[in-house]
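Entry: chain A
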Amino acid sequence: MLEVRGVDARYGDAQALWGVDLEVAPAETVCIVGPNGAGKTTLVQTIAGLHRAAAGTITVDGVDIAALPGHRVCDHGVATVPEGRRVFGHMTVRDNLLLGAYRPKARAAHRETEAQVYDLFPRLKERARQHAGSLSGGEQQMLALGRALMALPRLLLLDEPSLGLAPVIVDEVFDAIAAVTATGVGVLLVEQDVERALSAASRGYLLIEGRIAAAGPTADLRDRADVRERVLGM
Partner candidate 1 sequence: MRRRVLAAFAAIVMVASGAACSSKQESGGGGATDQSPIVVGSTLSLTGAFAATGLIHKIAGEQFVERLNAAGGLLGRKVEWTILDDQSDTAKVGPLYEQLITQNKVDLIMGPYATPNILAAMAVAERHGYVLPQHTAVLAPQLTYPCQFPAWSIGPTPNQFIPNLLFDAVATLPTPPKKVAVLTSQSGSAAFVTDGLGDDKTGVLTVAKERGLDVVVDRHYPPTTSDWAGMAAEVRDAKPDLVISNSLGVDTVNALNAMKQLGYTPPLVFSLFPAPGPLLGLGPASEGALSVSIFEPNKALVDKVGGDAQAIVDEFKTKATAASVAFPVFETQAAASWNAWEILASGVKAANSVDNKAVCDALHSKGADTTFSGHLAFDQKVNNFWPTTLGIKQIQNGEWVMVWPQDRAAAPIKAPTS
Partner candidate 2 sequence: MTAVQAALSGALIGGLYALMAAGLSVTWGALRVINLAHFGLILVGAYLTYQLTTAWGIDPVLTLLVSAPVLFVAGAALQWAYDRLNIVEFNSLLVSFGLLMITIELTTQVWTADFRHIDAGENPYGTSAVHLGSIALPISRLVALGFAVLLIGGGHLVLERTFAGRGLRAFAQDRTVAASFGIDHRRLGMVVGGLAGVSAAVAGMVFALGNTIAPAHAYEWFGTVFAVVILGGIGNLLGSLFAGLGVGAFSAVVAVLWDPSYEPFVLFLAIILALVLRPKGLFTRRAAA
């Protein structure tokens, strides 16, 4: 479904990504691991259209989205759960969710999707009228996920979903990710908790200094020397 081919990204003169290739299939969770500063967030932003690719193609179901501005990328079924959750704290939980359904297609179906999201995260329903800023970190992560689901994505980009969350909450978040994948959505996961990422995903990519250094099933990756040294610290 998602195919990234030969993508470069730059910040001014500085190049952050070098010829990145990757793909994600429907109902598949794929993780990207690598040291800080390897370009993982840049990669997610480039796919989401928030950063312009300097070269290469990014196709979603055959449509090249690499040149589209950020607000057009979601039209092709790509939704993002950004690092640090970034819910709209001054808006209610429900308004956050409805915002997720901003694009016309999602807007038309927003009632049904909203019900589905509440089924997945009952706690959001309880708090629908509360300001998102008053939620706990775990609840905010649920909301960020729910908000992305409201966009009826076929591809979900998850950037550091466990960041700053208590273990008991991280469990819930990863359960929810699994549930989402089960509905047929492709998930691209960036996660510093490498153990978690490798166990949640079926395939993975090792990104080092803006280049894909290794790729394969997570079970294989775990055993590779460079992964163990560079990201697992063993």
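Throughout what follows, a residue touches a chain if its C-beta (ideal position, glycine included) is under 8 Å from a C-beta of that chain, and two chains touch if they have at least 3 such contacts; residues count from 1.
On the choice of candidates, all candidates are chains of the complex that A comes from, given by their letters.
Source: prediction; values computed, not measured.
Student: Would you mind pointing out which option among 1 or 2 touches chain A in this complex?
Tutor: In this complex, among candidates 1 or 2, chain A touches 2.
Student: Would you pull the chain A residues touching candidate 2 in the complex into a rising list?
Tutor: Where chain A meets candidate 2, its residues are 48-50, 69-75, 79-80, 82, 86, 88-91, 95-96, 98-103, 107, 131, 133-134, 147, 151.
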